[in-house]
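All protein chains but one are shown at their positions in the complex.
Up next, chain A:
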Amino acid sequence: MPFWIEALVSLFLVLGSLFALIGAIGLYRLPDFYTRLHAPTKATTLGVGGMVIASMLFFAGRPEGPSLHELLLTLFLFISAPVSAHMLARAALRRRLPVNGRTRGKPW
């Protein structure tokens, strides 16, 4: 594999991991349930996106040829991430979980 592909793959891997890490930090740092919900759902889109691109580049440069699994991964992720976030938020609303004091507007 040429060096520049390896470099590109590493770059995307690091970028993806970085966003996954930021998502984890957000989950730890943000003040209440609703704000915490943002961090992991978001990090997956760009974090996994970076890793998916890295994986596609890696397998494109290998004798087995490119694989289409990465596209499916993206599709499934884009279907499941918002739905699970929505369900979690709804459950939290029904249970009337405490809201951070700085939040404006009120939940139903």
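Please note the rule applied: a contact is a pair of C-beta atoms (placed from the backbone, for glycine too) under 8 Å apart; a residue touches a chain by one contact, two chains touch by 3 or more; residues count from 1.
As a convention for this text, contacts and distances are computed from a predicted model.
Novice: For the chain omitted from this view, which of "Cobalamin-dependent protein", "Glycine betaine/L-proline transport system permease protein proW", "Lactate utilization protein B" or "Sodium hydrogen antiporter subunitE, ShaE" is its UniProt protein name?
Specialist: So, among "Cobalamin-dependent protein", "Glycine betaine/L-proline transport system permease protein proW", "Lactate utilization protein B" or "Sodium hydrogen antiporter subunitE, ShaE", the name matching the hidden chain's UniProt entry is "Sodium hydrogen antiporter subunitE, ShaE".
Novice: Write the list of chain A residues that the hidden chain touches.
Specialist: With respect to the unshown chain, the touching residues of chain A are 19, 22-23, 25-26, 29-32, 34-35, 37-39, 41-43, 45-46, 67-69, 71-72, 75, 78-79, 81-83, 85-86, 89-90, 92-93, 99-100, 102-108.
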